[in-house]
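Accompanying notes for the structure given below.
A single protein chain has been omitted from the complex, and every remaining protein chain is retained in its original position.
So that you can tell them apart, the chains are marked A and B in the order they are listed, and the count of residues begins at 1 in each.
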Amino acid sequence: MVENGFNKRIFVAWLILVAISLVYLWIDHSATHQGIPTASTVVTVVAICFALIKVRIIMREFMEVRGAPRFLRRLTDYWVVLMAIALFGVYFVGIAVA
Amino acid sequence: MTTTERAVSPVPEQSPSEHVPGGRDIWFFVLFESLAFTAYFCVYLFNRTQHEQVFLLGQSHLLLWLGVLETIVLLTSSWAVASCVQHARAGRYDASKREALLTAGFGALFLVLKVIEWVRLIHAGHTFTSSEFFQYFFFLTVIHCIHLLIGFVVLGVLWYQLSDQKRRSQPTVEICATYWHSVDFFWVLIFALLYVVR
Partner (left out) sequence: MRRPALLDDPKRELWLAWYATIAFYTLYTVVFFIITRTQPPGKAWYTPTQVVGWFASRHEGLLIGFGLIFILGGLSATSISLITYSIRRMSVSRVFAYSYLIIYAVSAVPGFLFICVAMTVGAFRPGRDPEILRWIYDLGFLSFSGTMGVFLIGSLIWMVAILLDKNRVFPAWFGYLNLCNALTEVVVAPSWIFHTGVFAWNGVIAWWINVVVFGLYTGAFIFLLRNMILREDFGTGPLPDLLPPEGRGRMLAEFMSP
């Protein structure tokens, strides 16, 4: 994977991250009806999920967690799950309370 | 999987090891700061659900494509610093320094885009105090930019390490890169929450 110092794997990771970022444009386009902003649980959930996926990719590939000891791989995964639980939890509780 | 590696002592690529990239201390910082940011995000999300219309209205003044561009710029800077670490590990210090410069360059571009965005919003009358949404918007983006500015200091340390044979320390290089990646992934989350979440 390493050719003349160019690491193809992290290049692919970057491509995927950029692609997901561009998908946000499409999500937004499909969620905005005639320029009027509307609340949408689906968009929120999808947006947060994509963000967490990107975070995990950054951690695994860019931050080299993939090659790290198991405790760090597990810890970072738990952290992503923790953030997911916190964000979704607060969001859904907030919707219920509103 | 074939590799054409140069005749530099090849480093085993990405096989699970005992090596914590950058060391446990910087990871403590990254994870702790993630918790702090998550706490801020939770406050934001909760208040968003309580005052939907205000937040939607404020959000509609943001330019999504600008946010996406900023995200891509920062992701690219992260890619550059990751390459920098790998080049340094293999002894290719010139390439490493080039990547460090690219990192700083893209970071600076992000900052420029951010400032342009802020100025545009302020001229349109949207300031820190003009609505609840913009309280959170400016708070999160400014706090993030402060992390970014600190990141430039960190990149300075990185450059200092790389530029002198006597000083070079791979652990320090990795610590600096890890910090920079955290600035990147904090932005990934902030972007999704401020620009996309409905």
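Here, a contact is a pair of C-beta atoms (placed from the backbone, for glycine too) under 8 Å apart; a residue touches a chain by one contact, two chains touch by 3 or more.
The structure displayed is predicted, hence computed values, not measured ones.
Enquirer: In the complete complex, the chain left out here touches which of the visible ones?
Expert: B
Enquirer: Touching the missing chain, which residues of chain B?
Expert: 23-26, 28-29, 32-33, 36, 39-40, 43, 47, 128-129, 132, 135, 139, 143, 146-147, 150
As a convention for this text, only the chains that are shown with their structure count from here on.
Enquirer: Once you find the CA centre of chain A and the CA centre of chain B, what distance in Å lies between them?
Expert: Once rounded, the distance between the two centres reads 14 Å.
Enquirer: Okay, in this complex, where on chain A does chain B touch?
Expert: 1-5, 7, 9-11, 13-14, 17-18, 21-22, 24-25, 27-28, 31, 35, 37-40, 43-44, 47-48, 50-52, 54-55, 58-59, 61-70, 72, 75-76, 79, 82-83, 86-87, 90-91, 93-95, 97-98
Enquirer: Sort out for me which residues of chain B touch chain A in the complex.
Expert: Residue list for chain B touching chain A: 1, 3-6, 13-21, 27, 31, 34, 38, 41-42, 45-50, 52, 56-57, 59-60, 64-65, 68, 71-72, 75-76, 78-79, 81-83, 85-87, 90, 92, 95, 174, 177-178, 181, 184-185, 188-189, 191-193, 195-198.
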